[in-house]
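One chain of protein is taken out of this complex; the other chains stay put.
Moving on, here comes chain A:
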């Protein structure tokens, strides 16, 4: 097949600069492997390499801010899309990576083992960087193959990260469960993509909507009976795969086990970066179904919006109910992320319904609400898991009861943890409140009226109140419960260092001080949503 090679150089010239942060991540991975190979790890620790790489990549991503707004473009011959949403997701994910690397440097995980030859610690940063790369790619995938590659890039290293604690029964079990569910979801998603490619004749997301709109037409040579059903099955399978990444009910089974078995630092990162990427991917995939031809795309997208609203309501309710009984902090926060995903999905549902119905305001409000919430969630969840990690280093436990009496012994960490939990509930004046408000306002502003979306918003409000009880249980344990007899005295382990305090404050500041910045941040999210739609 003859290919046009004329366009290659201009395409490269356009794609390479936009792709610079991803290339830095790749270079960091290679550098991490090489330092290990050549024994440079003695004077160049892996943590420093990872920190340098992540800081550089984040800085580069921030520098790209303006360009993508003015001139969105396709990169790598249409494999990726470089627009405002891409840049936003890229900045958030890379920032999350940078913060996680910083946290691992502070808490000293994974512990160096006694025998240096047996030390796998430096390898920890390779899968971490790979998950960051996968999350960033998820935010820009514009092609079914890229969609699959990005999701796998974020999943496969994540299995390794979850099972990283060598010789730990918990970690082994968590990794196995995550792996079995994840591999199944990835296989089903790939099958869905192949069905879509088979019936539409394209793998490119922008062309997908156009082709789907043609399916009902009879008389096309390849239009055999049952094609419409196959297309819908393909879409549903791909959505199953995405729902798995977003840990939405009923694809959430891996979440509590993986987050309990993994190190708190890993859980924090896995609950944030891949989720941000997966939401961007969900939005991009959903919008691609909406072709320029109207009706089929509209019907499909409205159905998708309603499905999202229903999924959101179920996820929130189930996540919150299951969280009530949890004793382990990782498990509690895992069910909390299931519930939080549901709330964010509400904004996406509003966005899809708005586009499907031709209501531009609703669509923009929904997407902007989700973006705002994701930003808040990044700091909230990283802060909560960081506090859990620092507590764990002192008490060597991660259950709620181990927090008893720590409020006075470790006031900074306890305070930061409390701020994060209050933010996750969504109480003012924290960032969580702002995010939830934006999503709820979008869902309730649906004037034309979709009873399901309205009902889902009401369920979300009820869930917020209900979630107060389990989010406040650790806080009560911290401040009201007395330290258990016999262990009363200083917490085990060294005192909290100044840099750990500084890190927690760094995460808590955006959570607490978001209100003055709200105007600018809200306008930014609106602009991104408008640019994408």
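What we mean here is this: a residue touches a chain if its C-beta (ideal position, glycine included) is under 8 Å from a C-beta of that chain, and two chains touch if they have at least 3 such contacts; residues count from 1.
In this section, contacts and distances are computed from a predicted model.
Missing chain, UniProt name from the options "CidA/LrgA family protein", "Membrane protein", "NADH-quinone oxidoreductase subunit K" or "Xanthine dehydrogenase YagS FAD-binding subunit": "NADH-quinone oxidoreductase subunit K". The missing chain, though absent from the display, is touched by one residue of A:183, A:236 or A:505; that residue is A:183. Interface note: of A:22, A:152 or A:359, the residue touching the hidden chain in the full complex is A:152.
Set against the missing chain, the residues A:160, A:308 or A:425 yield one that touches it, A:160. Between the chain not shown and the residues A:105, A:197, A:236 or A:441, the one that touches is A:197. Against the chain not shown here, chain A presents residues 1, 144-145, 148-149, 152, 156, 159-160, 163, 166-170, 172-177, 179-180, 183-184, 186-188, 190-191, 193-195, 197-203, 207, 210-211, 214, 220-222, 224, 230, 256-257, 260-261, 322, 325-328, 331, 335.
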